[in-house]
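Following this message is one structure expressed as structure tokens.
Only a part of the assembly is drawn; its chains keep their places, and the rest are absent.
Order of writing sets the labels: A, B and C. Residues in every chain begin at 1.
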Amino acid sequence: MDRSKTGATATKTPALRVAVVGATGYTGGELLRLLVTHPRVTIAAVTSEQSAGKSLGEVFPSLARLVDQPLVAFDPEKIAARADLVFVALPSGSAMQAVASLVGLGRRVVDLSPDYRFVDPATYQRWYAVPHRYPTLLAKAVYGLPELHRRRIARARVVGNPGCYPTAALLALAPLVKKGLMRPGAAVIIDAKSGISGAGRGASLPYHFPEANEGLMAYKVGHHRHQPEISQELARLANVAPPVVFTPHLVPMTRGIFCTIYAETAAALTPERALAIYRGFYKDEPFVRVLEEGESPQTKAVWGSNYCDVGVAVDPEAKRVVLMSAIDNLVKGAAGQAIQNMNLMCGYPESLGLTAPPVFP
Amino acid sequence: MDRSKTGATATKTPALRVAVVGATGYTGGELLRLLVTHPRVTIAAVTSEQSAGKSLGEVFPSLARLVDQPLVAFDPEKIAARADLVFVALPSGSAMQAVASLVGLGRRVVDLSPDYRFVDPATYQRWYAVPHRYPTLLAKAVYGLPELHRRRIARARVVGNPGCYPTAALLALAPLVKKGLMRPGAAVIIDAKSGISGAGRGASLPYHFPEANEGLMAYKVGHHRHQPEISQELARLANVAPPVVFTPHLVPMTRGIFCTIYAETAAALTPERALAIYRGFYKDEPFVRVLEEGESPQTKAVWGSNYCDVGVAVDPEAKRVVLMSAIDNLVKGAAGQAIQNMNLMCGYPESLGLTAPPVFP
Amino acid sequence: MDRSKTGATATKTPALRVAVVGATGYTGGELLRLLVTHPRVTIAAVTSEQSAGKSLGEVFPSLARLVDQPLVAFDPEKIAARADLVFVALPSGSAMQAVASLVGLGRRVVDLSPDYRFVDPATYQRWYAVPHRYPTLLAKAVYGLPELHRRRIARARVVGNPGCYPTAALLALAPLVKKGLMRPGAAVIIDAKSGISGAGRGASLPYHFPEANEGLMAYKVGHHRHQPEISQELARLANVAPPVVFTPHLVPMTRGIFCTIYAETAAALTPERALAIYRGFYKDEPFVRVLEEGESPQTKAVWGSNYCDVGVAVDPEAKRVVLMSAIDNLVKGAAGQAIQNMNLMCGYPESLGLTAPPVFP
């Protein structure tokens, strides 16, 4: 069949050879879905420990006939030999070592696990219950939220691709926090709702269709691992980081994260000014759309895409704001953002391969 | 709790004749579903303006062959002649007059519209954009949340059956507020998520399956009509009512409301003490189940039933609590609670006809 | 039909003590949901090997506080000592022995597994890959489809409760087949669609919410175990059983089976006559509703109930009929039908405890 890239007409520079390590989870599958049509990329290797030897079509019937590479077990040297840049989509803990090996072999890595997201190895250890064995490499890693760290990402050897909840929460909060408009000391309350693909591809009872359908519940109330990640980045944006209260919920849909964030401002803020701040902050961003005042984002409007839609509602009398954001957890919350980071690292246009509109309905 | 089988008692007293005015919406249909097996009730009349002349089975195929009464247009005198007690399930505005007529004819009414929920007619007018034409009757109406107003409901001629969101929010908040444990002046933030049947049976674009499925959005941010209802009842529980921030969301499921409530306590509260307060407050309640500390309710665990499950998570250091509650919006949030009110008004066991367990999965 | 309220009768006879063996799957949970409000039943014991020692509320949050009995490991003697009648909801293979032990101890059993459904042990062995170790008991067991075998069920010691697909298919086919109206030799094509709870409570990849949602597929094409069950019962109804082509499909919903059946008639049949045959055949049945000609059943209209809705569409010129039926796979397709069988075995009104209407929407 014709698998020529959409419009992959004459480029003179050779294609970037990429590998996906841990290709059979949802994040790995989504990377492949997006990379297949990326005009500057060749998929050079895909790995899986459990499915080594199988074709990708056996693991993802949607990808049948679309990726030629068979699944192989991960071997850092072989991967480094075949790929210029590697996406690591392994579970936390396993990623740590794989990334270090690949970097040691001279490869650049976008790590989709949490292993290279934290500035402080002690924070990592406290929340992930294992010590970080590569603190030096961790210190060099860059937190891969392009809207905040674009320039550092471009030069990074390792990018710690952000968690899905932090991506949605930080993009909603950044303008207000960075401008110093928050009431000092006031808590930021993040009520987050996620589709079930956020829990990964491992089947277990809470995600069994009959249990999840028509079901809605909070989980890990007060102790989800994305809370310290959000706090770390807010601390970088503000002089003093606000306390964060973070409650994730499971919602009966496949994709999508919606954050509703309650914050207090130091001074009264008019809706017009709030909107002007958000519009200004994001005016050159290819993937952030700021909605009209009081308008709510919709997970449906970003589904399958790298967009983050942001809404702002203001109560000037009460000096309160309600910030809302919606992303596709597998795209802007994972694989899409990883490719956005790859584009930055390689000097490609930042949105290359990511311009397909959301799929609606 | 009362687990006596539905109708396990032998009864010599004649059946209560009830009418459902506005029987073709979801609330009307749910009343009928529950009344069909209520051991003390005869369904004496069902009304609909648009479907008068049809059988109920034409409007609700699920009820085919289960209710003999044909749909008739509403005529207060005829209804009053046939029924001892009337459920009014009309839209706000229309209910006002219907209730007044029926009460004028000597009938007791449970009104499922918002028309008889407010203490202050000015509040009603401000939020519903029409003046209340029966302020005297309104003053006599009782807010039908049995867990808070059981004794007054028993004697009421008109019960204003609570909104679905207020039911879930108030049951989660009542113990803490009534015990005076909230930090004075601190806002109560209610992040509420609702299934789509809460929007009623009128088809329109946001509830069209392809638009709603995989969709999640906030709506009426900062100006939903259930906010003043919540505020009114909190004011009755506390000396000083806290400011309420209320954000409802639409979630792709048919039934269920989940409230996540963020509040601050005056003093540090241990998880044990918080739980003891909730357990004590609800210890004799047939329909409120208090979960273990940190455990989340699930809409699935109350689906189709009159239960409200309540969860409490405490952060003593921050003097913060996260309260969670789940109900079925059509049962405890509407028709089931209406029947619970009817039981109280008629001196029946409060849970009569409401003991069928939640439907799972 | 019998629409007497659940338990509207005053009873002097002591309650029937029942046990549910294998109480933690969906079928077991559904039995308990329905038995809790059955007016003549006491739940005397519930068993589970894996969850022995737990409360039912831990396994089914929906049943918290509703069933007092703790889960215990299955011990035939103890169960026989505590219960008059036993529902066995174990996997095929395990049920065989449990049923035999309980019957040996003098108890009557409704077996929800396939182990006692087949007339011929060789058929069982061919399809379930193990020999039947109790052929004598199997020979005495009665196939528990009350609409066809009511009188024999009443006297049975063991009832083999039908599979969900056979229930829906046979109720759609029975009138036509029994009246001898089918074209001899012509195949009956059964295209069946099932919600995912039909696959049981065991989490695995095809039923993982993100994989099942928005997914539709056929499975076991040409070799599903319910095919011989359907064939056996058709052979009893007809002189010569027609060949059966049976294709089950998985549909993204929790509950519900819909069968579309394509058959040929020996002679041209008018719609009026077809309908008259169906109406006549089912005129005294409490749980079968025959729809108007050409009208389709809806899974939604029987959801949560013991109803089977049947539709008939006729093409007289082509001598073809399209038969359609809808049931709730967990109620009429499993637990509700089991209780209907229990009622027959105990001389109770057949619909006792089963009169709650479908839950809509």
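By our rule, contacts are C-beta pairs under 8 Å (C-beta built on N, C-alpha and C of every residue); 3 or more make two chains touch, one makes a residue touch a chain.
Bear in mind that the values here come from a model prediction, so they are computed numbers and not experimental data.
J.: Report the copy count for the entire assembly; 3 chains are displayed in place.
T.: Copy number for the complete assembly, per this file: 4.
Note that only the chains that are shown with their structure count from here on.
J.: Of the other chains, whose C-alpha centre is the longest way from the centre of chain B?
T.: The most distant chain relative to chain B turns out to be A.
J.: Could you put a whole-Å number on the gap between the CA centroids of chain B and chain C?
T.: Roughly 35 Å, centre to centre.
J.: Between chain A and chain B, what distance separates the C-alpha centroids? Give it in angstrom.
T.: Chain A and chain B have C-alpha centres separated by 40 Å.
J.: Spell out, as numbers or ranges, the residues of chain A touching 2 or more other chains.
T.: 195, 210, 213-214, 252-255
J.: Quick one: in the complex, what on chain C touches chain A?
T.: 26, 195-197, 201-205, 207-210, 212-214, 252-255
J.: Quick one: which bits of chain B touch chain A in the complex? Just the residue numbers, please.
T.: Within the complex, chain B contacts chain A at residues 187, 189, 191, 193, 195, 210-211, 213-219, 221-222, 243, 245, 247, 249, 251-256, 258, 260, 262, 294, 296-300, 303, 311, 313, 315, 318, 320, 322, 324, 326, 361.
J.: Please name which positions on chain C make contact with chain B in the complex.
T.: Residues of chain C touching chain B: 1, 3, 5-10, 26, 29, 32-33, 36-39, 60-66, 197, 214, 254-255, 289, 298, 300-305, 309, 355-361.
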